[in-house]
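Here's a slice of the assembly, chains where they normally sit.
The letters A and B name the chains in turn, as written, and every chain counts its residues from 1.
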Amino acid sequence: MSKGRLEAFSDGVIAVAITLLVLDLVVPAPGLHHQTLAHNLGREWPRYVAYVVSFVTIGIIWINHHAVLRRLEEVDHTLLIVNLLVLLTIGVLPFATSLMATYLNESAGQHLAAAVYAGAFLLMSLAFSALNWQLLVGRPHLSAERLDEARRRAILRRRLTGVIPYLIATALAAVSAYATLAVCAAVAVFYALPASEP
Amino acid sequence: MSKGRLEAFSDGVIAVAITLLVLDLVVPAPGLHHQTLAHNLGREWPRYVAYVVSFVTIGIIWINHHAVLRRLEEVDHTLLIVNLLVLLTIGVLPFATSLMATYLNESAGQHLAAAVYAGAFLLMSLAFSALNWQLLVGRPHLSAERLDEARRRAILRRRLTGVIPYLIATALAAVSAYATLAVCAAVAVFYALPASEP
């Protein structure tokens, strides 16, 4: 079975998920709270920050997905299912982003919303690590080039290291929802920098 | 006529349908029912279960679609129309999922909602069987390799067997909506297991 449709389907799901994020940017009803539009837009700043952080994070996951599947030659049932789980965790992100943006400035619920947000990134990162593990350790015969042990370990270590910031961000939600958002934003900026090129 | 665009269009529709499922995960309005966010999220558990069941089911349909079209070399008008009916039944699933999730915990309407949910999967399964039948029996000249009678019958029998659980799930809706959901979930898990590899 060729990998062409796997890539096409994954690209499709990720492209729709990343674009659906815009539905969380709500247009304030005219005359809302008897305030100016500037005021009403201004108080929605968590939505704009969450939009950018989630957009860049999903974009980077797409880049990584791209890089990981590059070596692959064939796909099998297990790989398709593990990839489906990765897509499932990405598909949930517009909801997690909306939850976070809605509750960031609320006194009640902001800690839980932030934990769900970072927790969704954590799940996605774990599912993506499982995909990497399947490709490198579980079914190396599906790849075009066989990597040596050292290189394989380096990639897997790198991948697991990528999980840590989201663990920290999720734990930090108990302290401050703003800290959680800041860590998620920092991860997105870090991976967008040229130095983090794989 | 090549099958390239048929695959691309089908992948597109399935990718959008699977990702639109997230719109059913609603963010509770702050201060809703004067309850905590944890409580308000917790009572929405049918939405999370329905999301996962529908996501995995659509994902597996995509995998099967992939497997079925692999052998195909050309497409004709009838095939395009039968495939369109498959896509139509998939396109309806975000609505059926939302209906099920909304009514699962309601005393009135839960049986009907569950019947619509399993019935939508049943329809999809039947449409997909019709696509298989067209490919294997109706127009075998469009496939690259001609399967022998025994193999063809085995595939069609397998396909029709796949319809049975959804028949049971739809019938069970008269007894218990939870039982219907459990059967649909079990089907999704069964097909995701490595043993069910085609």
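Quick note on the criterion: contacts are C-beta pairs under 8 Å (C-beta built on N, C-alpha and C of every residue); 3 or more make two chains touch, one makes a residue touch a chain.
In this text, all values refer to a predicted model and were calculated from it rather than measured experimentally.
Enquirer: All chains share one sequence and 2 are in place; how many are there in total?
Expert: 4
Note that in this section only the chains that are shown with their structure count from here on.
Enquirer: Centroid from C-alpha atoms only, then distance chain A to chain B, rounded to Å. What do you get?
Expert: The separation of the two C-alpha centroids amounts to 25 Å.
Enquirer: Please output the residues of chain A touching chain B within their complex, sorted ascending.
Expert: Chain A reaches chain B through residues 1, 5, 8-9, 12-13, 15-17, 20, 23, 76-78, 80-81, 84, 87-88, 91-92, 94-95, 98-99, 102-103, 106, 108-109, 112-113, 116.
Enquirer: Spell out the part of chain B that touches chain A in their complex, as residue ranges.
Expert: Those in contact with chain A are residues 7-8, 11-12, 14-16, 18-23, 25, 27, 30-31, 36-38, 41, 51-52, 55-56, 59-60, 62-63, 66-67, 70, 192, 194, 196-198.
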